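This is the structure I have questions about; it appears just below.
Heads up, one of the protein chains got dropped from this complex, but the rest are sitting where they should.
Our next item is subunit A:
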Amino acid sequence: MSEGSTPQGKHPTHSVAPALRSLVPVLVVLTLIALVPLLSPSNRFLSLAISAGINVIALYGLSVLFGQTGILSMGHAALVGVGAYTAAILARDFGVGFWLALPVAALTSAVFAMIVGIPSLRVGGHHFVIMTFAFGQLLAIVLTNGGDYTGAATGLDMVGPVNLFGADMGDLTRYYLMVVAFVAVAAVASWAIINSSYGRTLRAIRENEKLAASLGINVGRHKIGAFVVSGVFAGISGVLLANFLGHISPTQFASFPSIYLALMVMIGGARLITGPLAGGILVAFLPEVLNLDPVQSRIVYGVCLIAVILLLPDGLIAGIAAFVRKVFTAKSKERQRQENGVVSNPSEARR
């Protein structure tokens, strides 16, 4: 511990600047998306975009869980459902409005995540996938058999308008802009978590659980924590969904929607902050763009998922980025070779 000590300032604890840069593309894209109403899009487009945005909010939570710890929830739509039903029941029974419903629903979904997470994450990753899947099915059954309280199979109507600073959010364009704002908040929150020392601890667990535990990291509790965090995002997504649709029913939150959410996060990629946004938009608009019926689109998604898992395990965006980088470095190397007339040392070329 004697000579050659580095000056304290050379290695900052968290390199904030490059991390901040990763947030820029998302915010730029979201700003562009917020300008879309200027092109007077159709109501159908706005509705589709709102649904996609609501999914993306849940995806940002899922990306903290899956991207940072490598564990995947196959019942995430159920946590969205908990948020949605919480909002609907609070509005019906207590006249609770949108803004108060948000924190309450976020908390309720987080508590449900904890209840599901504690027994299943203590056992291990594979059990977790099955347990979350079972939770989704169970919730649908409970909601379907909940009588008048949950509205049984028909579900519940969402009563009460959404107001923001006195403006009625019932207007489609306004609701669209509000959802875009929520997506931005979700992206920033997810980014902040990933770049915190907590996020780094989660990454350490993903890299090597055994080593992490030997260094004093409570692996089980951190995994449950990440699932609870993802539950908060899901709850907020649920409140936005209930208020947008005006009516919710159990099948919306059963296993198929959950598989779709898992699909979106895998296609987009969970480790990059652009991933959830890309995955959510792609899965929402692909059938529209290709003009597919529901059965065809399921087939396309299945094929996409297999292709992504096999070819781009870090998701589409990371795959494209890697491809671009490869082309770019190949080109710059080519140029260097032409300039120098010699084959350069590849390890130097990287610097």
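Going forward, contacts are C-beta pairs under 8 Å (C-beta built on N, C-alpha and C of every residue); 3 or more make two chains touch, one makes a residue touch a chain; residues count from 1.
As a convention for this text, contacts and distances are computed from a predicted model.
One chain of the complex is hidden; its UniProt record names it "ABC transporter ATP-binding protein", one of "Fe-S oxidoreductase", "Porin", "ABC transporter ATP-binding protein" or "Tryptophan synthase alpha chain". From the set A:211, A:290 or A:309, the residue in touch with the chain omitted from the display is A:211, counting the whole complex. Touching the omitted chain from subunit A are residues 1-2, 4-6, 8, 11, 13, 197, 200-201, 203-204, 207-208, 210-219.
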